[in-house]
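Apart from one protein chain that is not included, each protein chain of the complex appears where it belongs.
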Amino acid sequence: MNILVLVKQVPDPEALVEIAASGRDLNIEPKFSINLFDEFALEEALRIKEKHGGKVKVISLGGPKTIEALRTAIAMGADEAVLIEDEAFAASDGYNTALVLSKALEKEVFDVILTGRQAIDADRGEVPQMIAQFLGLPHVGVVVKLDISDGKATAESSLEGAKEIIEVGLPAVFTAQKGLNEPRVPLITGVMKAMKVQIPKVSVEDLGLTRDMAVPESSKTRIVRYLPPKKRPAVQLIPGEPREAAAEAVRLLADVERVI
Amino acid sequence: MDKVVVFVETKGDEPRKASMELLCEAAKLAESGKFSAEAICFGVLSDALKGRLLSCTHKLVRFTDPELAAYSPEGYARALAGYAAETGARMIIAGATGIGRDFLPRVAVILGTGMVSDVTGANWFDDPMTFVRPMFGGKVFAEVAFPASPVVVTARPNSFAMDMPQGINGEYEERAAGSLAGAIHTRLVRIEEAKGDTVDLTEADLIVAGGRGLKAAENFKLIEDLAAAMGATVGATRSVVDAKWRDQADQIGKSGKTVSPKLYIGAGISGAIHHIMGMDTSKVVLAINRDPNAIIFNYANYGIAGDLFEVLPAMTEEIRKRKERG
Amino acid sequence: MTMKVEEKIAVNAMKNDTKSHIVLDQTICAGCRERMCIAVCPGHLYSLNEETGEMVVEYAGCLECGTCMIACIYGSIAWDYPGGEYGVQYRYG
Partner (left out) sequence: MDKIDAIVVGGGLAGLCAAYRLADAGRQVILLERGDAPGSKNVTGGRIYVDPVRAYLPEIIDSAPFERHVVREMITILDEGSALQFEYGNERWRREPFMSHTVLRAKFDSWLADQASAKGAFVIPKKKVDDLLWEDGRVAGIRSGTEEIGAHVVIAADGALSFLTQKAGLRQPHKPEDLAVAIKEIYQLDEKTIEERFGLGPDEGAAGLFMGSVTRGMFGGGFLYTNQDTLSLGLVVGIGSLIHDTGGFDAPGLMDGFIERPEVQRWVRGGELKEYSAHVISEAGIGAVPKLYTGGMLVAGDAAGFALNLGLTVRGMEFAIASGVMAADTVVEALDGNDVSETSLSRYEKRLRESFVLPDMETFRHSRDVLDRQRFFTVYPRFMCELFDELFTVGAKPKEGLYRTAKRVAKKHVLNMETLKDLLAARKL
């Protein structure tokens, strides 16, 4: 069983994210980790390997620092890792990201592609499905349980609360949702091993692409500027006797806010 | 005129709310004369629902292929992208529901274009069009320009007003995408509806949470009753969990769960910062506390400075009454 | 004007375990008059729950100084560092 796991290095969930004075950039505290959902994907890949044998290979697209995320993946138990090193593509939109990754995947032999349902930085949740489409593969999204046997997979997908049990032939793409598993913490010995591993790097030219494809001017979509979230307005105290206030609160929630 | 295709997601006899919001938005766009709007739906369609949809859109196209009776990302993507390509659509929009977000990326790739997901705002008349969407779990928003064509968008529910258009009586068309059978490689074996009627806190749209102000474990009944009346999930503060009034799974806050529901109602909660950090991304917050200086009011849209033992049952009753009235 | 201590703590990067790294022996606490933990904790994390009569520690805001453990001469506070990956992560120090 050859399992490929796509991971993204993202700012640590606790990292400070501020909009630069220009409004065109983000100042992000330089503290990174593997995208939470990709950790579920990697853990699942390791479990499939432990059950069925095979090999887990981790692929990432990012700048030079992304090596750290790949080392963590190896420390957790991945057999191999490769970095597609390109800051411009990594910072580009979902389409470009999916394009690069699918070019890299075309060169691989695999039964399963696992990745997170979305990255916690851009929050797009587009890339895995786009990759599946580029490669002409089926996908099952937001997977909370995955069983592999005899060249096919049975996955529980939790797109909308209810669980859909879906069967699919391999190879296929699966996107991991919280609840799929509890990712392991790398062992000290694993980390030591990972520190010594040479991780190969690939450039976008190696994949038959050119760097100018990723510049904002030639991208399908591009971020123009960043905006702060809307501040909650000052509290509106609802006056009156408890019964009146309660009735008014329900009216506001139902008719004005339309949340109930 | 630029054609806008709205994918209408239906569940039984009901359209998804996000789809209806987009239909209304598309109808508004059509009024401008710059756009024409169409709705696309797959699978069975009752007459009642058909009627409702036709009153909101100038054209409703239903695909009759049996393969589209159940959702499959490959089948849906192929049918929707095929129609968009064939009819030269300028824009394909869908609600950012689980299904919408799952298959629209495929539509984009088939059409050789990009997409913006989960938008909360749009400038349809800009050139290029721009959209606003959250990043980093809502810590910042990005304004995204979309120079490529067609434009593929999923929109977050509650982002566009549902102002029903007047005087529309759209035409209805049935089509078949054809040759889908070989294109779909996933098979839906069965659907297991979520157990019970409560959703996990982190996924819940509506949350009613209680704190120390409830005074005793048994008083959580008041919270549970209100939650049941509105179909909400029950949450709690850490001190309440510590006092073993509620299970750890109900704990909202830094050491518990981070929630971002559409509505958070907090009763008898003073507003310890650890709790606030777990709920501050809620869209609408109603706080009920006897102490008008309670910190939680600083983080609320609405506040009732009153006795929760009176307010909660009154709210429960009011919601039940409204439900009965329909 | 001054920030509340819990607002100050909220400025820090904190990663919290769902399990507390501070465990109190309520039988010892019940016999304690001084409640020195309340006064010494720089995070003001200790309080008495008036309804239950039990001591409560809001471990999620812990700055990991250990002062409470040292100050509690009755030995009620079982205190360990939070596990790796958890707890406060100072950006300046």
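As written, the chains take the letters A, B and C, and residue 1 is the first residue of each chain.
In this text, a residue touches a chain if its C-beta (ideal position, glycine included) is under 8 Å from a C-beta of that chain, and two chains touch if they have at least 3 such contacts.
A quick note: this is a predicted structure, and the numbers were derived from the prediction, not measured.
Taking every chain of the complex into account, the omitted one touches A, C.
Those residues of subunit C that touch the chain absent from the view are 2-3, 5, 8-9, 11-12, 15, 34, 36, 38-44, 63-67, 69-71, 73, 80-85, 87-93.
Looking at subunit A, the residues touching the absent chain are 12, 31, 185, 187-189, 191-192, 195.
The working rule: only the chains that are shown with their structure count from here on.
With each centre defined as the average position of its C-alpha atoms, the distance from subunit A to subunit C rounds to 35 Å. Rounded to whole angstrom, the centroid-to-centroid distance between subunit B and subunit C, based on C-alpha atoms, equals 39 Å.
Between subunit A and subunit B the centroid-to-centroid distance comes to 21 Å (mean Cα coordinates, whole Å). Residue positions of subunit C touching 2 or more other chains, listed in rising order: 14.
Residues of subunit A that touch subunit C in their complex: 13-16, 29, 185.
By the touch criterion stated above, subunit A contacts subunit B in their complex at residues 11, 17, 19, 26, 93-95, 98, 120-130, 132-134, 137-142, 154, 156, 158-169, 172, 178, 219-229, 232-233, 235-238, 242-243, 245-247, 249-250, 252-254, 257-260. The touching residues of subunit C, when paired with subunit A in their complex, are 13-15, 84-85, 89, 91.
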